[in-house]
Each structure stands twice: as C-alpha cells, then as structure tokens.
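Excluded from the complex is one protein chain; the other protein chains are retained at their positions.
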Amino acid sequence: MRPLLLLLLLPACAIDPLYFKSRAERRNLDCYRLSQTDAAERFPGQVPPPPGKQIAGDNTDVLTCSTRYVQTAERPARDEAILSTLTRQVTGLTETASALVDPGALWHVDAFYPSLPVAQKIAVAARTLLAERGLPVSDRVPTLAAGDVAVLATLPQSDVYRIACARSYSTAVMAEGDVFLGLMIVDAKETILHGGICQRGEWRWLP
Amino acid sequence: MASQLHHARLVRVVGWAAIAIAMTGCVTVYQPLVGLQRPIAVDPQSPNTFTSTRVLLRCHPAEGVEPDVLCRNLRSSLTKQGATVTTEVVRPSARAAAATPSENPPQYIIDITSKLIHQHDDPLLAVLCAFSFTLVPAISEMTYGQEISIRDAQGFMLAQQSLQERFVESFGLGVWALNGLIDLIIRPKDEQVTGDGYKAEFTRDLHGHLAQLLYNAKVRARVMNSFAPEAITEKPKGTSP
Partner (left out) sequence: MTRALLFASIVALASTARGEDDVDLRERQLDLLRAEVGSQVQLQAAELIDELVYGWTLRAPFDVDTGVVLAGVSVPVSLGTGLEAYLENHLAGLVTRNPRTHVQLVHCPACSAWVVHSGSKGTVVTRGFDAPEALSQAGLSSGAKHALFLDFEAEGSSLVLRARITTLDTTLRIVSARTLSTATSAPAMLRESERLTSVAEARKEYLEALGGRGLFLVPVRVGVRSYAPGTQTQINAAPFLWVSAGLEAAFSQARAWTASMNAAFSWLPQSHVAVMAQGRIARLLTGNTTSLTWPDVYGFVGAGVLFGSGRGMLIFRNTNPTIDEIINTSTNNDPRATLGILTLGLELRVKNRISLIGYLETLPALETTDNIGTFIDFGIRFQSFGVEVAFCF
C-alpha cells in the first residue's frame, strides 16, 4: 500500500501551474514563447541558462507570461480592446499621417470617442508619438464655435469631419500651415481606430 | 497449486488494470496566449451582425490541423450571424482554379491558417502512466496558432490578426478522479476542467474574434469607400429577371 501512496505523489512533480489558476487568472495573462537562451538572458534570476551542449541546437523554449495590469472585466470591452492595442494602432496611424503631410506643418491632434478619458489617452498618445518623431506639435485643440458644433452634431459621419475641416479654415480657427489629425471610431461595435487629416480645408481619411 | 495462485493473481492484476483504464479520462485546460483573451465588442450570438454580407472563407492547410473541419466550424458560426459564406480549402498541390464570373462575388475574403506551433509530450510520464495503470497522468501540451487576414474583393487588406492558444491535456485515472471531485465540490460550473468545457471556451473565443475582425474590416471598407452604401447585387428571391 505504501509504495502506491508514494507513487501517487509523483504526479505532483509534473503538474502544470495552470491547474492552480482560476479561469480569470488564466485569461489575464499575456504569454509568448522564447528560446531558453533568450529567456535566460532576459530573466536571469528565473530561467537557468541551457547546458552548453544544448545551445547549438537549442530547441527548448520557455513560455513567458505577464499578468495584465488591468483585469479583463474591469473596463468596458471596447475600451479595453482599444487601450490594449493603443500604441500599435496610434503608431500606425501617425506614421501614415506624417508621410502624407509637409514636414513643416504644425500638428494639432484630437480624438473623438464616446468615453472622454479614453479619448484623452488616444490624443495624448498621438501627440507624443508625433513629437518624438521630431514634428512640431501643439497641445492646443482647434475649437469651433458652439453654434457650429451644434450643427455638426446633426450631420452623418460621412460629412461631419469634412465640413468641420472646411469650417475650421474658413473661420481661421486653423491657419494655412496647420494640419489637424483626428482619431476616432466610426461604429459603436468596432475595436479599431480610424484617422483622418485636415489640411488646407480638405479632409482626407487615412488608408 | 502455485500455478493456480499465480493465475489468480494475474487475473486480479489485469482486472484492476482494465477497470482503471476504463474509468480513466482526460482533463484538458485551455489557456489563451495571444489575442484570444482580448475582449470583443460584437455579439457573436446575434443573427443580424452580418446580414447581406458575402464572405469567401479560405482555409489553408498546415501541420496538425484539419482545414476542412476548421472551415466547416467557422462557416457555421458566420452563417448563424447572417453572412452568406462560401468556403474553400486551399490545397498547395492543387492547380489554381480558373476564375469564373460569379453572380454574387464575395465582398470579403478571409484567409485563415491554423497550425500546431509547439507540442511537448513527456516520455517519462507516459511510461510511469502505463506502469501505474494511469494513476500517474501522462501529460501533453500543445500550442496552436491562427493567422487571419481579411481583404476586400479587390485584394486590399482590411484587417489582420494572429491568435495563439495552449492546451494542457492530462490523461489518467488519478488526475481525472481528483479533478472530478474538486469540480463536484468546489469549482463553479464555468471553472470546471473535466468535460468539454475547454472546447466550448476556445470555440467561443475563436468565433468571437473572427466576428470582431470581420466587423472591423466591414467598417474599414465603409470608411475607405467614403461611406458609400454597399452595393446590393443579390436578386431578391421570387422576382422575375
């Protein structure tokens, strides 16, 4: 009987830590695979370096997991989906935008998103990225008059940005050398950002 | 007498082994690795999400995954959400079929490749499993990855995503019985690890993310076309030409 009991202890050596994690914990990890050599370099106190004979033909990999800072259910799904990929999305949009505009233009950035805190995060991300690229960026957001805003709120998506852009230049809210980058969502159920630039009174969606 | 005792002992051992193997089950744990744990905004259960949307779903074969089964499952999911789906399993050895003009060409082309990225079976545990009549579990770990891209009819890339997931499967009486007991007494229903709950969870994630990706692609196409309404070329049923 005793050898049997001893044998039952052996599986303890092989149990994956996943079994001790709840479903919420498993889903709150970002994981990716690294070779053991790379993992030992990045996490020296946690991953031992592979034996010398293994390095040349290293086929052992390590699963590296990081806990997400904000758990999945903490923020609304769309906000979380956009904020999780904020840097990647905004980088792509700002790269495309900066390629389409003359180098000397002064940039203004704003975001149009149902949640104001998230809109501010999107705008700040874009401003910082453009400024890091060496482009002249202003923190000031061009603001139309209250009456114009009231009229624009009644227009469909297809027209609002185009008309707002034209109005900004016609009322001298934006100068000739200025360019405005707008970041927004167009549909309530999408999780990607769109961008458009307003330059010399003309609105153009970013590809 | 000695041979009779030996025979009786052998029968007893074989009997217990058969009972152990018969009662043995698998315990599989699913872990989303890349992308699948991100939340989605669309409801994949809604039947109207992709009404009037025509989709060509192309499944590319890769190691460890049957593309036919993948295409079938995803087609069923998109059809339930209102899309009209045609599927194509791309065989690398087959010659490209000549393009035939279609009455209702697809508006979106989804290319999906699902493959086995990593697999690990512990041979020592497998041996111990056999010798212990599955009291010691045999454990295998598999990581799969999906590459999904969505283009419009002209080939313009609208959306792209990579997904990865991991399954840890333990086979053995000991681990199955112990987890069955814990599932019965402690774990809530959606946390249970015995049974096929992992399949349902993974299917929900994969189908949900595909639906979200297609939705994003649709909106992107609308923006790129300056919000022009999608052309309806499908003839209503029952009308004369």
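Just so it is clear, A and B label the chains in written order, and each chain counts residues from 1 on its own.
Just so we're on the same page, a contact is a pair of C-beta atoms (placed from the backbone, for glycine too) under 8 Å apart; a residue touches a chain by one contact, two chains touch by 3 or more.
As the structure is a prediction and not an experimental result, all values here were calculated from the model.
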Among A:E132, A:D159 or A:E176, which residue is in contact with the omitted chain in the full complex?
A:E132
Given that one chain is not shown, which residue among A:Q71, A:T96 or A:Q157 touches it?
A:Q71
Which positions on chain A touch the chain that was left off?
2-3, 6, 13, 22, 24-25, 28-30, 42-49, 64-71, 73-75, 79, 83-87, 115, 117-118, 120-121, 124-125, 127-129, 131-132, 136-140, 143, 145-146
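Please note the rule applied: only the chains that are shown with their structure count from here on.
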Chain B partner, complex, touching residues on chain A are 4, 7-8, 10-11, 14, 16, 18-19, 22-23, 26-33, 61, 63, 68, 72, 77-78, 80-81, 84-85, 156-158, 186-192, 194, 205, 207
Counting only contacts in the complex, chain B reaches chain A at residues 29-34, 37-42, 117-118, 122, 125, 128, 132, 135-137, 139, 141, 143, 159, 164, 166, 168, 172, 174-175, 179, 190-191, 193, 201, 212, 215-216, 219-220, 222-224, 226-227
